[in-house]
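Here the complex is missing one protein chain, while the rest keep their positions.
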Amino acid sequence: MLLIDCPFCGKRPELEFRYGGEAHIARPDDPSEFGDKAWGQFLYGRSNQRGMHAERWRHVHGCGRFFNALRDTTNDRFAATYKIGEERPALPEAQGAVEA
Amino acid sequence: MQRFSALALIRHAFTGHKTWRPQWRSPEPKPRYDAVIIGGGGHGLATAYYLATEFGIANVAVLEKGWIGGGNTGRNTTIIRSNYLFDESAALYDHAVKLWEGLSQALNYNVMFSQRGVMMLAHNVHDQQSLKRHVHANRLNGVDNEWLSAPAAKAFCPPLNIEASMRYPVIGAALQRRGGVARHDAVAWGYARAADALGVDIIENCAVTAIRRGVGGAVEAVETTRGAIETRKVGVVAAGNTSTVMAMADLRMPLESYPLQALVSEPVKPIFPCVVMSNTIHAYISQSDKGELVIGAGTDAYVSYTQRGALHVPMHTLEAICELFPIFRRLRMLRNWGGIVDVTPDRSPIIGKTSVAGLYVNCGWGTGGFKATPGSGHLFAWTLAKDEPHPINAPFRLDRFRDGYLIDEAAAAAVAH
Amino acid sequence: MSAPFRLEGGGRIDRTRTLHFTFDGKPYAGFAGDTLASALLANGVHLVGRSFKYHRPRGIVAAGSDEPNALVSVGSGPRFTPNLRATQVELHDGLVAQSQNHWPSVNFDLGALNDLFSPLFPAGFYYKTFMWPKSAWKRFYEPKIRAMAGLGHAPTLPDPDSYAQRYAHCDALIIGAGPAGIAAALAAEAHGARVILCDEEAELGGSLLAERKGIIEGKDASAWLADAVAKLRQSPKVRWLSRTTAFGYFPHNMLGLAERMTDHLAAPADGRPRERLWQVRAKEVVLATGALERPLVFPDNDRPGIMLAGAARQYLTRYAVKPGSRAVVATAHDEAYRAALELAAASVEIAAIVDIRQDMPGPWAARARAAGLRVLPSTTLCATSGRHRVSRVEIAPCGSDGKIGARSRLDCDLVLMCGGFTPTIHLFSQARGKLRFAEKLNAFLPDGGAENLRCAGACRGIFGLESAIADGVAAGEAAARDAVGGRVEAVHAPVPLSEDGGGGRLEPLPNHRSPHRVKAFVDFQNDVTAKDVKLAVREGFRSIEHIKRYTTTGMATDQGKTSNMNALGIAASALDKPLPTVGLTTFRMPYTPVTFGAFAGSARGELFDPVRVTSTHEWAKVKGAVFEDVGQWKRARYFPVKGEDMQRAVARECQAVRQSVGLFDGSTLGKIEIVGPDAAEFMNRIYVNPWTKLEPGRCRYGVMLREDGSILDDGVVGRLAADRFHVTTTTGGAVQVLNHMEDFLQTEWSGLDCWLTSTTEQWAVIAVQGPESRKVLERLVEDIDLSSAAMPHMSVRQGHICGVPTRLFRVSFTGELGFEINVPADYGRAIWEAVFDAGFSRRITPYGTEAMHVMRAEKGYIIVGQDTDGTVTADDVGLSWAIGKAKKDFVGKRSLARPAMTDADRKQLVGLLPENPELVLEEGAQIVADRQSAIGQKMIGRKMMGEKMIGHVTSSYFSVALGRGIALAMVAGGRRRMGETLCVPMPEGVIKAVVTNPVFLDPEGKRLDA
Partner (left out) sequence: MPDLGQARRGVLGGVDPSSGTGMLAVLPPLSRLIFRGRISTIGRVAAAFGVEPAMEPCRASVSGERAALWLGPDEWLLLARESEAPDLIEKLTVALAPLSFSLVDVSHRQVGLKVSGEHAALLLSAGCPLDLDRQAFPIGMCTRTLLQKTEIVLWRIAETAFHLEVARSFAPYAWGFLEQAERDL
């Protein structure tokens, strides 16, 4: 069970959270301008990153907030959590490196 | 290929089993092949086997980054059934079940396909509606599936608790008698041995690291940890790692890879005659020929490549197992493990061509692709050989996610495995 | 009753408490503090079971959780438990134990024929045969194979015991209470850490429990142990857990511990849980799990009476049991000499110490010789004999070239073996720590890269007693420092690794016979021999993972604790590769098997999943309602009176509503209050409907989509004020919808000023439906004008009912004039009863979900989740009228423009009337258009070509109001097919049905507006 650092409440057990999928997939202001291909990618295309993955979590059984996290999917270690609207933090090379 | 039989065993017994030869060779990669399969799981090996047997393409390499069958093929709960709802899925999975029925003989390898019946439990009115919808659709598609009352379900599986006082009582079940289990490792090894005998090179410890493309973007070669290999046809069958491999050709896939866990109990004498699945309270269970209860747990909620998951996931499953089978409460977990399952938005696989010429993909089997192994391999081989899909896999094309023609088994009835 | 092999004095047993037990029906006695294994050995019983595949007689090999052989069944009736290690079963009075895997008895087992035919059963034989004839697999071979496999029997009765669970947190979790672990715990505690210390044994002490002569910090080892344990017990900062196995290491320093609480008691106090599962989150972990002794691999090394040297020492010193009278000691490691000396001192005759090594650098050989023991260096053990117990061995000199000299025989009743030690790195590896192979130690050692953990003592290759303690102190201090923070200074440095472990061997002992003829066991429990491993390599299995799976070595219930390293050694030499490059298989939880019940904990019966009930539940129960499960809720399905079946009850309930008035509990519907100046704008974006123009006091039926265009949920929404909406959702959708809304509000439209509050549980909802409903309510509602003019269909008012504040909706899911009373939930029961009383003269009738379903189907109202699945759009179910056409965007809108969503052949909701009005179609039944092929469908289970399923029945009931069966169905291009006759092929025959509009009753909605 992961230990997740909610930007509001601090470190809490995974059970209190709900995973929210890949982060930073922005919904277009006007979806009608998106062609089928682009819309299909928006709906379904995912980086499914092996390595540092930007993802959303909601502290649903806590403060209720959605927030973003960077987690290395090869070892499940979190590198950062940050609030919605904040920039994806830059990581030192070593941490950000993607394992093949 | 050395034939396997009881007689052969007796003959070799006299020589102390000294003269058995490797079941598949360990060749050095050649500089070029007619086709390269990335991924030595059941599906990849079956693809190579059918390319060689059915389509006469034997100059094929299967590249496996670890050991063959070490992916999900070697870590699944081996449930085989074809009672899927939609016409497309029923056709796909039943194609596989038919191949399973003669597989041991075709491969000359006992894959222990055991048609002991797969029973899916209904716990409420909604379950009943959904399972009956399956029963009727299956019947019209020529797939066996029948509705059982709760007492009939218990008669079929005596350890089952059907007391009305249960929190979620069993109100009935759908039974596919042709469903069952098989020996997962034997499937990989059997295909490998048979493909190898036809000339296919099975190259282990060989990870693909890049896909090289030429003018017009067509596939030219793959780079591997054991050097570059030229080829015009690449079939990606990398299950949990598909997104990573496809990214080498700049394709972003409609896939997410999640940990899926399973566990076995200590072995006991035969007590559990069939396969039972309860989707509503999350339990999947059968007993292997070695005696351990094989139990499927759920997926963890997040993308991960760690091949393990959290403790609360198997705990949740064992709660359900103990409710359904209270006599198993004192049995003990022997081992728990995880796999990486590649899940599509509609929980149906992708088998077909891609926008990159010469690049084909077979993925998205998620929590339930073992059962499809022979069919999937056969259809994918067809697609690779003819550069067009077989009618059965045509609906499972990648660009259905662009225009919306999903085959949404999940939305229709959310049944895993 | 005195046991013949019990020593006069010594040991940690309590001789004042004699305990009686039976094994295979025979009575024996032992003492408190015994394990079943030690008590059996004290009684001279060595043969305790039969092996998995060849059914060979087997004895006790080890003294702890590493025991591969001595698996027994314990208890009887509902407490019968198979496959327990005799070495871990603590003796209690009245214990009943049985050996396993034999027929008819452990002494005479017909299964042993397998051993004779064993040349036919090499590794993986079953993959090569049993294929012909094809049908024989299912009918003959497989049942036979299954019956042979499986060790013990499963229990056949439900388990009466309970199991508990607990979360815990600490600064330092220390696993293993040997000298290293105890030292670590003391040090961590002294530095201010909250400590949990656990050990799988009944007593804390680890190897110290068998330590006779050691001196620690100037004290006798047992005195040191007693002091240390006392100190730990007294400290409020330390929780110590014995009989507690750390079985799993999970991400982010979460560990699973399994505590066995009652199995060691003769009569557990009633209600006390049998086991307790701990989920511990530790800031720092110290693994002090020690090391496991390895057997040696030599021909017929599996006979009863052949055991690990260290185990023999433990039986002697901890349990005061002589494991035999005359022993041959075979070793590749110094540690066996200690055992030999101690056994000799206890007057066990040592026939010889047979050491495969040429030179023994340590002091031990000299000590043994000084004590008069016969030490034979460069000697191998090449055969054993003795049917139910070893009685003789053959030894021979053996040079470094592997050449065997002249053989000689030694009589004995005990063989001790020691092939070296394997550090217990299981948990470290589970934590994904990296390993390093220490050549001199012949062992893999932890080498960093894991979680917040450190290893100490023998599990890190630090074997000396003093150094293990020093290492523990350093680890405990460092853990405290890292967990508690900068205030603590660690004083001691970890002990440097000397890599001097005193020898060891990872290959079989040489012998004179053809390797293909001997059975030298590697994995005792799964009957895997050295030649099996070699055969696997010969057959091309090169990866150790393949070798494991082909031979099943390491896959038994001990998970290869004693065998994995030997298998690896044999595999490496067969592959002709350096051992570290071959590597180990993956370590997985659990370290030792853990009871299912412990994982399931209290989640059984009522506590399996919360039972959610509404405020009228008890009332309905008293009225004899039949309930159905809808998610976690219990909902009244129907209210039978006087022995009615469901059909009759439902017919009566429907009639009552259509003719007079009925009462229904709708409290389970999800409710969300959306408040704020931007509430309407938010609604516009989340629903397909337009909301701007909805007046306060009015209601609207709302539909929301997922972003992919499919229907997510629906429900009536009341606008209470310009900035306040009362939203309802389906029962099952409540949580999901709130999450969906919060998601968009927080992440996409965070600029909108509105907020969501779940009010599902705030309101009890009582639907009063039927032409007489207004008349009933008029008597109860004080400050709301219920007249049609003042309160038309689809409106909401706030006021009071019987003095209780209410939100009163005029809405209808039945097609009748109707109201839904919302009152604060604690008043639900009282108001329900008040309405019931007020309606008495009008024969007000409570109705359940089934009647509700029938009536809504008569009106063509859908149920999301029944008439829709996740593939259905609003238009598919005829709800395009709800879509706000002028809206530029809403969630899901763009997806509706995709080709598949506009396909003319999409399934659409229609009504379906069976030609025979008596018939009720089955929900889930499939529909075909082509009559010809449909008739052919009478053939069950065979694919008919030509026909295509074009739809299915989603809802189907007998409608009393219409006097016939009605159904809703999703049919491809359904709206084009009005009036067409379609076929529903059933196993019994084809049913014809006509496609109609899905609104069967009162299409103009006159009754609603009454």
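Letters A, B and C mark the chains as written, and numbering starts fresh at 1 in each.
Simple rule for what comes next: a contact is a pair of C-beta atoms (placed from the backbone, for glycine too) under 8 Å apart; a residue touches a chain by one contact, two chains touch by 3 or more.
From a predicted model like this one, the values you see are computed outputs, not experimental measurements.
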Chain not shown, its touching partners among those shown: A, C
From C:Asp14, C:Asp411, C:Glu499 or C:Glu782, residue that would touch the chain that is not displayed: C:Glu782
Which of C:Pro273, C:Pro446 or C:Pro690 contacts the chain that the document leaves out: C:Pro273
Touch with the omitted chain, as defined above, among C:Ser602, C:Asn739, C:Ser788 or C:Ser880: C:Ser602
Residue of C:Pro78, C:Gly405, C:Gly624 or C:Pro824 in touch with the missing chain, whole complex considered: C:Pro824
In chain A, positions touching the absent partner: 1, 8-10, 12-13, 15-16, 61-65
Interface with the undisplayed chain - residues on chain C: 162, 164-169, 194, 271-273, 276, 279, 281, 602-603, 606-607, 609-615, 632-633, 673, 675-678, 723, 753-763, 779-780, 782, 802-804, 824-831, 834
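Assume only the chains that are shown with their structure count from here on.
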Interchain centroid distance [CA atoms averaged], chain B/chain C, Å: 22
Gap in Å, rounded to a whole number, between the CA centres of chain B and chain A: 29
Overlap residues in chain A, where contacts from two or more other chains coincide: 1-2, 18, 36, 40, 43, 75-76
Per-residue multi-chain contacts in chain B, two or more chains: 306, 310-311, 345, 402-404
Interface residues, chain A side, partner chain B - complex: 1-2, 14-15, 18-19, 21-22, 36-37, 40-41, 43-50, 53, 55, 71, 73-76, 100
Chain B to chain C touching residues, read off their complex: 4-6, 8-10, 12-18, 20-26, 66-67, 69-70, 74, 87, 102, 104-105, 108-110, 112-116, 123-126, 129-137, 139-142, 144, 161, 165-168, 183, 185-186, 189-190, 204, 265-271, 281, 287, 289-291, 306, 308, 310-311, 314-315, 318-319, 321-323, 326-337, 345, 400, 402-406, 408, 410-413
Residue ranges of chain B in contact with chain A within the complex: 207, 209, 241, 243-244, 247, 252-257, 301-306, 310-312, 345, 399, 401-404
